[in-house]
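Note sheet for the following structure.
Only a single protein chain was left out; the remaining protein chains are all shown in position.
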Amino acid sequence: MKLAGTESKKAGLAPGTVLHIGDSDYKGFKIEVYDFTQEKLERKDLTDPAQCAEYLSTDTVTWINICGLSRTDKIEELGQVLGLHPLTLEDIVNTNQRPKLEEHEEYTFIVLKMVYLREQKELMAEQLSMIAMSNVIVTFQENPEDVFGNLRKRLESTKTPIRKRSADFLLYALIDSVVDNYFEILEWIGEKVEDIEDDILAEQPVPGMVENVYNLRRDLIYLRKVIWPTRELIGTLEKTGDGEFWKEDTRNYLRDLRDHSLQILDNVEVLREVLAELVTIHLSAISNRLNQVMKFLTIISTIFIPLTFIVGIYGMNFKFMPELGWKLGYPGVMIFMLVLAVIMFFYFKKRKWF
Amino acid sequence: MKLAGTESKKAGLAPGTVLHIGDSDYKGFKIEVYDFTQEKLERKDLTDPAQCAEYLSTDTVTWINICGLSRTDKIEELGQVLGLHPLTLEDIVNTNQRPKLEEHEEYTFIVLKMVYLREQKELMAEQLSMIAMSNVIVTFQENPEDVFGNLRKRLESTKTPIRKRSADFLLYALIDSVVDNYFEILEWIGEKVEDIEDDILAEQPVPGMVENVYNLRRDLIYLRKVIWPTRELIGTLEKTGDGEFWKEDTRNYLRDLRDHSLQILDNVEVLREVLAELVTIHLSAISNRLNQVMKFLTIISTIFIPLTFIVGIYGMNFKFMPELGWKLGYPGVMIFMLVLAVIMFFYFKKRKWF
Amino acid sequence: MKLAGTESKKAGLAPGTVLHIGDSDYKGFKIEVYDFTQEKLERKDLTDPAQCAEYLSTDTVTWINICGLSRTDKIEELGQVLGLHPLTLEDIVNTNQRPKLEEHEEYTFIVLKMVYLREQKELMAEQLSMIAMSNVIVTFQENPEDVFGNLRKRLESTKTPIRKRSADFLLYALIDSVVDNYFEILEWIGEKVEDIEDDILAEQPVPGMVENVYNLRRDLIYLRKVIWPTRELIGTLEKTGDGEFWKEDTRNYLRDLRDHSLQILDNVEVLREVLAELVTIHLSAISNRLNQVMKFLTIISTIFIPLTFIVGIYGMNFKFMPELGWKLGYPGVMIFMLVLAVIMFFYFKKRKWF
Amino acid sequence: MKLAGTESKKAGLAPGTVLHIGDSDYKGFKIEVYDFTQEKLERKDLTDPAQCAEYLSTDTVTWINICGLSRTDKIEELGQVLGLHPLTLEDIVNTNQRPKLEEHEEYTFIVLKMVYLREQKELMAEQLSMIAMSNVIVTFQENPEDVFGNLRKRLESTKTPIRKRSADFLLYALIDSVVDNYFEILEWIGEKVEDIEDDILAEQPVPGMVENVYNLRRDLIYLRKVIWPTRELIGTLEKTGDGEFWKEDTRNYLRDLRDHSLQILDNVEVLREVLAELVTIHLSAISNRLNQVMKFLTIISTIFIPLTFIVGIYGMNFKFMPELGWKLGYPGVMIFMLVLAVIMFFYFKKRKWF
Partner (left out) sequence: MKLAGTESKKAGLAPGTVLHIGDSDYKGFKIEVYDFTQEKLERKDLTDPAQCAEYLSTDTVTWINICGLSRTDKIEELGQVLGLHPLTLEDIVNTNQRPKLEEHEEYTFIVLKMVYLREQKELMAEQLSMIAMSNVIVTFQENPEDVFGNLRKRLESTKTPIRKRSADFLLYALIDSVVDNYFEILEWIGEKVEDIEDDILAEQPVPGMVENVYNLRRDLIYLRKVIWPTRELIGTLEKTGDGEFWKEDTRNYLRDLRDHSLQILDNVEVLREVLAELVTIHLSAISNRLNQVMKFLTIISTIFIPLTFIVGIYGMNFKFMPELGWKLGYPGVMIFMLVLAVIMFFYFKKRKWF
């Protein structure tokens, strides 16, 4: 995830210019259509945006999922078919948007960030733009990977509520899939935090720990940046839920969604705070260790430096050093030094240096 | 307490799926019923959810307490008896909920977190879901341990207000028991903080102190996460207290409850701040100690290293070293070194190194 | 001051249970009555709560001051005389309340924290509960010590406004005495902070300073916890000042009180921030000192360790060491070492190590 | 500037007691009167407060400036002449007020803090109280020094707007002078911060820097405490600007004033943040330096301590040490030690210790 967007590519361009801005290197373009009533479900892959026009006037519920934003010509064509405002098109292909909800006369435009794990170890973020019309939901994603695997399975079954209800429930189910996936991410981060916690409380330096802590905190900063506006967006959805689009009962589901977003924010904050505590604890543990090392060095030095000085004295070559001739000189010095060492040992003991 | 929930198990499942998610390993299922008027009290243990139906239509006040959430079949059956919305059922068995209050047409749904001490040393958190109907209060908990011991005793006595009043007071009394227990937890944490305070101010490193501080701060982070929405919930209760459910006088009790929740939050914040101060004080004490150790080492080294150099000079084996032959060479060097040591001693004294 | 209350003693008890909870060891019970009009003042000490009843129906202004909360039987009796709600009685004897204001039909219930200095060195906090009725103000305190010494003197004089006005001004004067005393406490803390400031800026470690800083910050945390809700309470008083109880002109005085509470909060924040700055400055001064100590040690070691090595060389007993026989060997080595020391001295000088 | 006021002197006194509380040692009392219309200006020095009465009933605009608050008898006399509330008088002479605005029936009472530099090096704060009546503005300051030098000059000229307009513009001009002076203070602090920045980035310890940083941060804490309520006050002025007192066009000027107060607060915050950054940078630079010093010491010690040990071996006086008799013993040991030193040198080089 990049720290700051690449918006600047378009600094100075006319507003409404449809220029693809994003990090994804997917160059393809796919249109996946699910058209269903409770009784029957049709799944098609299209290549021509113009073919989408036919679904706009039917009574069936339709989910049109577009993968790939680099083909701006196709996107613009689709925009004309669906009657989208130039600024909406610009926002769809510029993947540095903030999650937001815009009411237009003919449609509602929603931008979300889809976050998922690639190979259980790398966090990927992808912009998901949605156009909600009365019977049609159009989604735009940057590359084919997404979080809708389970949703597609549920669509196959005639018994799931998604097949029984209208387009508002499909929209809810899509947003719900995105939001539910944040839980998975947080759980994955939570496990990593617990690993780091074990390492830090064991006071055992582990190579790369500092880098791991930093990466997790950066991920959490990113997630918070993404989830805060998502929460606002869901709150707006819930409030504006009175319109024709939303059926009465779906509002309970929107409330559920808002609870989830609050829960996710709570968890992000808790994880951030716990990581901050861990860093404090870690710094205090390092300082403690340093203290111990220094005490050890000081004890060794304080005992042996004076002793070395004493043996140095009797290593001098003066002619007239009477002690050198004494019979008890050598054992006397040895005993004196031993006594000195013992005294210093107990001095440190008394001052509780070890 | 886990850092992040295990919500992800259900990522992608259809909303309304009744899947048990929780850490509790209790596998049983118990229904405990208290059915009472002021005159008489009946206490029963049921096993079949269908039996609960009869209490819905009587005039007596009934508390139905369910223990065990792993038997989702039973929960679903009970849900049908009580007429609960699928999302409500989903929230009851998924124990990662945020404390919240949901008004439904036929009932009010409340989620709380019950926190208690196991064996005076481990903090346990358990989800408590409540369904409030006109005469019946249904509570769902994860395992049989709970904080309602005193409440049960008060129910036995005909003189307590709880027997004299209607279901709204029972609901209040249940919430009050949960909230009152937070005080116990905070007092327990407060005592632990005071122990740590004593250790830190005594500037005496105690093994495991760093870990203790960390665990307390983590507990407080968890408590705050749980109590903030509880306070909101109680505020909502107080505001919506105008409906038919709440009798006039109970509102005074709800106000009392809100005061308690504010007090608890105040105390959580105070404990957090005091712990933060303690960590700062601890770090500054460690630094002070390190300074003292280093000064000690420096004094010893600075006095003896030059002296050892001097005795080294007269330990050299040069043939032509006139001093070695002097009668006063040895005592002269000794006196010189003594003077040097005394000068350095006073130098350090003057610079207030000890 | 305790970190967390002892509320838990009553966890699980029925709400409205009048159980004394507090740290005060005062076991007595006193009723002090001031009954006055502008013309005459009567001061009595009662022992029987029933005697208070007579003052409720007179036209004179009456201040009934109760000391001692351990005699809950007396308190309950008084509660019946005055017509207090059970929850009010519970809050009076449970001294862990948050400052608050509750409007009841027959009276207004106010809880404050009275903070004063015992022997100019220990901060004492005591709960002050007040019942305001049309002509009677009843105050409950934990022990006989209080902050109303000056107020009692003013009551003796017929010229002070307090004698000329009605019960609302007495209530204002009581609250004002409590709030004014916070200024005294803050001034006392301010002086202590300035002492610590002097010590820290003198960069002179003073024993116990770390502990002093900690205690002051803990006191300020406590004060803020107490004064925040007091400020809200006074704001509420000012807003609800339209009722019959408050006479027109007293509102100016309430506004004055609110200004004072804002000023106190400002000062608490300033003192907290200044203390935080002082700790930062202290830590940075410790680090600076450590740097100097280490530089000193390094300079001494770097100069003498190589020299000691050199004299060690010429202290070796090899038979074939030509230098040992040279006439100029000894002075040569001495000069060489002197040159080496001078070079290192200037090296450190150039790198600005001292 | 004192940390906490001396309000406590009056703890327990009756509200409305006119007792002078302040740090200023100015004992005089001066009344300076500017009475003007566009055509003519009269400047007088009075000593008797009663003389001010005449200006209340004229049509001319009058500025009465009082210096000196210790003569409370004079202030009280003036209070009676102007018809001021006892609490207003109390606030005028008690210089620990918070900046505030109070609407009274006959006048508006404004308290500001005038901050100026004494001799370009010491920050002085003085309370400025203002009474605004229809044609008369009365200002009270603690001592004769003030920030109105330019305003007085502008009053002399018949062409400045201040002479053309009514009392509302005079009041605006007085407040504007106080607020504009905050910019001067901030600029002076800004320059000091830039000096410290240079010192810290040069990584050159400068004596007294820690104290300078602390003093600046304390000044900024004080300024923020003073300017926050000033901003509120100006906001209130702007909102209540509809009354008779304010002429239509003056509101543009009040808006300008509000912009200035916001700008000042922005700058205070920026300076505080920059100083906080500087302290962090300073601490990290100290740590870096300590690391370098310790590495240096460790390199020197690690190279020479083993070498000294080796030469010590050959300084032993054992009779049977064959090496001592070898012809190449001495040069062999010397070369061995050289090789050892070179190896260690490259070891440190490789680990990038220097």
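First chain written, first letter: the chains are A, B, C and D, and each begins at residue 1.
The criterion applied here is as follows: contacts are C-beta pairs under 8 Å (C-beta built on N, C-alpha and C of every residue); 3 or more make two chains touch, one makes a residue touch a chain.
For clarity, every value in this text was computed on a predicted model and none was experimentally measured.
**Student:** Could you tell which one of D:L56, D:V81 or D:M321 touches the chain left off the display?
**Tutor:** In the complete complex, the chain left out is touched by residue D:M321.
**Student:** With respect to the chain omitted from the figure, which of D:T58, D:Q80 or D:N150 is a touching residue?
**Tutor:** D:N150
**Student:** Residues of chain D in contact with the chain that isn't shown?
**Tutor:** Looking at chain D, the ones touching the missing chain are residues 147, 149-151, 154, 160-162, 172-173, 176-177, 180-181, 183-184, 186-187, 189-190, 193-194, 201, 203, 252-253, 255-256, 259-260, 262-263, 266-267, 269-271, 273-274, 277-278, 280-281, 283-285, 287-288, 290-291, 294-295, 297-298, 301-302, 305-306, 308-309, 312-313, 315-321, 352-353.
**Student:** Which parts of chain A are in contact with the chain that was left out?
**Tutor:** For chain A, the residues touching the absent chain are 2-8, 10-16, 85, 87, 91, 96-98, 100, 102, 204-205, 210-211, 213-214, 217-218, 221-222, 225, 229, 279, 282-283, 286-287, 289-290, 293-294, 296-297, 300-301, 304-305, 307-308, 311-312, 314-317, 321, 323-327, 329-330, 333-334.
By definition in this document, only the chains that are shown with their structure count from here on.
**Student:** Since chain C and chain D are copies that touch, just let me know if over half of their interface numbering is common to both, same, or not, different.
**Tutor:** Homomeric contact, different residues on each side for the most part.
**Student:** Can you grab the rotation angle between chain A and chain D? Superpose on CA, round to the nearest 5°.
**Tutor:** 145
**Student:** Let me have the rounded angstrom distance from the C-alpha centre of chain B over to the C-alpha centre of chain C, please.
**Tutor:** The answer is 26 Å.
**Student:** Rounded to a whole Å, what is the gap between the Cα centroids of chain B and chain D?
**Tutor:** Averaging C-alpha atoms per chain gives centres 42 Å apart.
**Student:** Would you please write down the residue numbers of chain A that are in contact with two or more other chains?
**Tutor:** 315
**Student:** Testing understanding: with touching defined as stated, what is the shape of the graph linking the protein chains, line, ring, star, complete or other?
**Tutor:** Its topology is that of a line.
**Student:** Name the touching chain pairs, would you?
**Tutor:** All chain pairs meeting the touch criterion are A-B, B-C, C-D.
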